[in-house]
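What follows is one structure encoded as structure tokens, with my remarks underneath.
Every protein chain except one is present and positioned as in the full complex.
A and B label the chains in the order they appear, each numbered from 1.
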Amino acid sequence: MIAKKFILFIVVSLLMAGCVEKEIIDDVNIEMGLGYDLKEDDKIEGTVMIPVFNPDKRIGNFTFSATATSARDLLQEIQRKSAQPVVTGSLEIALFGEEMAKKGVIELIDSFERDASIGARVYLAVGEGNAKDILSGTYGNRGNAIHLSDLIKQNTDKRNLPKTNLHLFLFDHYQKGKDPYMPILKKLEAEIIDIVGVALFKGDKMVHTIPADKMFFFKLLTDKFSQGSFKIKVREEEEQAAIRDLDSKNKFKLTKRDPYSITVEIKIEGIIREYTGQMLTPAMIKKIEKELENTVNEECSTLIADFQGHGVDPIGFGHFIKSKTRGFDFKKWEDDYKNLTVHVKTDAKITEVGIVE
Amino acid sequence: MKQLFKKKMMKELEKEAAKQDTQGNTGQEQDNYLNDHGWEILFKKSHDFKKTFYVNQKTGKKFCFSFITTLIDESILQNNALPYLLERDFKYIEDVKKLIPIADVQISERNEDIEKKLFNGYVLLTLEGEEKCFAFIAAQKEIVRNVAQPEVEFSVIGPKESFVESMDQNLNLIRKRVPVKELIIENYTVGTLSHSGVAILYIDGITNTDNVDTVRQRIKEIEFDEITDSSYIVQLISDNENSPFPQLLDTERPDRVAAILAEGKVAILVDGSPHALIGPTTLVEFFGSFEDYFLNYLLSSFFRLVRLFAVAFSILITPIYVAALSYHYELIPKDLLSTLITSRREIPLPPILEALFLELTIELLREAGARLPTKVGQTIGIVGGIVIGTASVEAGLTSNVLLIIVALAALASFTTPVYRMGNTIRLLRFPFLFFAELWGLLGIVISFSFLLTHLIRLTSLGRPFLEPLYPPRITDFKDAIIRLPFKKQSLRPQYLRTENPVRFSKEKAKEKKDIDE
Partner (left out) sequence: MSQQPVPERLQISPFLVLYLIMSMQIGIGVLGYQRIIAEAAGYDAWISVLGAGLSIHIIIWMIYKICGTVDGDIVAANAYVFGKKIGNLVSSFFIIYLLIFALAVLRTFIEVIQVWMFPELSIFWFSLVFLILAVYIVFGGFRTVTGIAFFCIVLPSYLLLTFSFALKYADFRNLLPIFDHSAKDLITSAYKMSLTYIGFEIPLFFYPFIKDAPKSQKWAHLGVFLTTIIYTILAIVTFTYFSEDQLAKSIWATLEMWKIVSMPFVERFEYIGIANWNLIILPNICIALWGSSMILKRAFKLRQKKGVIILALFCLIAINFFDTRAKINFLNDWTGKIGFGVTYLYIPFLFIATMIVKKVKNK
């Protein structure tokens, strides 16, 4: 009997005192998109995007902004303006305005890192122009945040955008001898967003960009395994071929020290999706393969030279050489990087040509 | 009223005695014989107690039948006893055995036996001159239900016999299936008022004697007045009375009893109960239907897995709903998020109250359905399920997602083959809900830990209840969560510690064939 009374007492007092704060899904504002823009006097304008779930299953958008001097104050400002608590656990995408990205983003990203409720698969992107403008449009009917994150996901999985997310950005940022990057989004029309390139960071500041048409080569260099698609012109003939890269691998080899020399071996296996000529003879395929190899070699070398010129190392040559060297000196590497020679060797193979020859 | 009744009875008896008097010669001694004995006083208060006097035609000795009319078959008395006793040479009480063609005749001198025998449907016979000695003649009136189809444990394939209320008939059904002398049936009487017969069945040389001793001792120690069903026995002899889990398996199928006897378990039959008890048992046994043995092992293994999944689903799904919606919105996939939020948009109740409301509604429907005749019960189910469910969603009391979840959970709880376990599972949901409301997923894991501990601590007749999961015994997995083919079942379950662990020789059963042979 005493035991029963004791249990009853515990149950009642648990209900009274043991409870923790609830976050019932329909009583909170679920923040799914975030944008940061730099304003005058180094103030930051933060834009929060919250999906509105309509009874007809269409998801609307609701955005509002606040201005503050630091990321922490920003959250306070936003909470104050909201009728229901804003929760960050389902954040899908964070956008940084161009100016913001050039000034440095690590202070903002640190708040993501510190917040246990934010996942590691959050997409980061630079918004060309203004982040707020991009967030305040209406794209698709699943809500802006989901639309934008699906857009990046689709382009990463199947097309030419290299893998990026919060974890990879932090990984690269904290990795010695490697610099982070993120995609650049641009609002083309009222309802269309496009990925127009990749922003390269040195430290936490955006210093350089790669245009969209070079992203295919960039992805070949950065991602160990990748997919993408690319259109080439066969030089001697007038024909054009669109190639879908199904499976490509890259491998680095350190061939010489003092000064360092690296060979990058790229293997591409692809299929031809479009071809403007009449017949795809085996000889023609050979030619296309050759052409593809040459193009990749050239373009990749140009890209790397470009990076060296800007002093950024998004491919991680420094990290690679460190893994081959005992007691690697990163101070010295700063200079060595400029003198690094990189040879790109590509091996392309066309496996299928579609259902017609 | 009572007084009046009594007087009437007395008059009748006196009249009867007077009638006898005219037949025989009167005297002081004979009058004594006609008088009431001490033990009869209480009996005479019941109107169905009768005492009749007769005189043997050869010896002229008076004799007398006492019996309870409602319990005996009077035609037996009229046809098989009375003619012989009246016409043949009936001098001593011992002669009864020779005179009448009834096998079950017992002679006794003990007054204590009288009550027991009379209420077991015997007729008491006394002879003039030997008042101290009685003969008991069996003349039971058998009111027996026909053997019917099993209803609780119905199976499409397999035998269609089920136990009835008569223990003799039940024993007959079992004996037919295990026709060996090693099948031992021990009989005990329990209950100070009900005097219920309890039989312990086991196979000598297979069943561990410790198990039998445990059952025997616990049954002997039962202190209760009226035992009307085997369910009383389950609760009275279970290892832990405070556990919601049944610790003995009950079945209405004689074939199942025969099968478990062969495994080396003990069965308990109670007179007046159409359910036999089986022990020691394990948790997983409650999720195996007996039909599993009639199907191919692949099918039955699959069904067992489905049932186990259904149990986990039934207990956990509503608490998980409450936990996820109250605390862990991050967990919910973003495609589901909009469905959940839209469905909960108009609902004023927090998830826990919403869930409790629906769970209790389902319990109400079930209770109402169970208390009503079958036909009406079905109607209630449909009315409740469709009308109340739809209406409460439309009225904005509950969300339609939760309605689906709760209905599925209720459905899943009915897949448990043993009815008692199904009830337990329905109850278990509520502590889980409480903890889910308190600490979300963490609370669910804590309540799971409590449940796990309880199950580890639980025993059935002193054997671990959670076996073969814990203590882990790989060999017993052959007939637990899955069922392996019969060829692999050559050993009896290890936890029963049987005296003869081998069911059949593995070598003989194994057939070796090459391709195209």
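Note that in this section a contact is a pair of C-beta atoms (placed from the backbone, for glycine too) under 8 Å apart; a residue touches a chain by one contact, two chains touch by 3 or more.
Here the structure is a predicted model, which means the values were calculated and not measured.
Colleague: Indicate each shown chain that the hidden chain touches within the full complex.
Modeller: Even though it is not drawn, that chain still touches A, B.
Colleague: Of B:Q149, B:S449 or B:T475, which sits in contact with the chain we cannot see?
Modeller: B:S449
Colleague: Any idea which of A:I2, A:A83 or A:A116 touches the chain not displayed?
Modeller: Answering carefully, the residue with contact to the hidden chain is A:A116.
Colleague: One chain is left out of this view; which of A:K4, A:R80 or A:R326 touches it in the full complex?
Modeller: That would be A:R326, which touches the missing chain.
Colleague: For a quick check of understanding: of A:G89, A:P183 or A:G270, which residue touches the chain that isn't displayed?
Modeller: Touches the omitted chain: A:G89.
Colleague: For a quick check of understanding: of B:E74, B:D229 or B:E330, which residue touches the chain that isn't displayed?
Modeller: Within the whole complex, the residue contacting the unshown chain is B:E330.
Colleague: Tell me where the left-out chain touches chain A, residue by residue.
Modeller: Counting over the whole complex, chain A touches the hidden chain at residues 10, 13-14, 17-18, 20-21, 89-90, 113, 116, 119-121, 167-168, 170-176, 178, 319-320, 323-327.
Colleague: Even though one chain is hidden, which residues of chain B still touch it in the full complex?
Modeller: 327-328, 330-334, 439-442, 444-446, 448-450, 452-453, 456-457, 466, 469-472
Note that in this section only the chains that are shown with their structure count from here on.
Colleague: Please compute the C-alpha centroid of chain A, do the same for chain B, then give the distance between them in whole Å.
Modeller: 67
Colleague: Mind pulling up the chain A residues that touch chain B in the complex?
Modeller: Going by the criterion above, the answer is residues 11, 14-15, 18-20, 22-26, 28, 30, 32, 51, 53-55, 57, 59, 87, 89-90, 92, 117, 119, 143, 146.
Colleague: Could you please specify the touching residues of chain B with respect to chain A in the complex?
Modeller: Contacts found on chain B: 325-327, 329-330, 332, 334, 337-342, 344-345, 347, 350-351, 434, 438-440.
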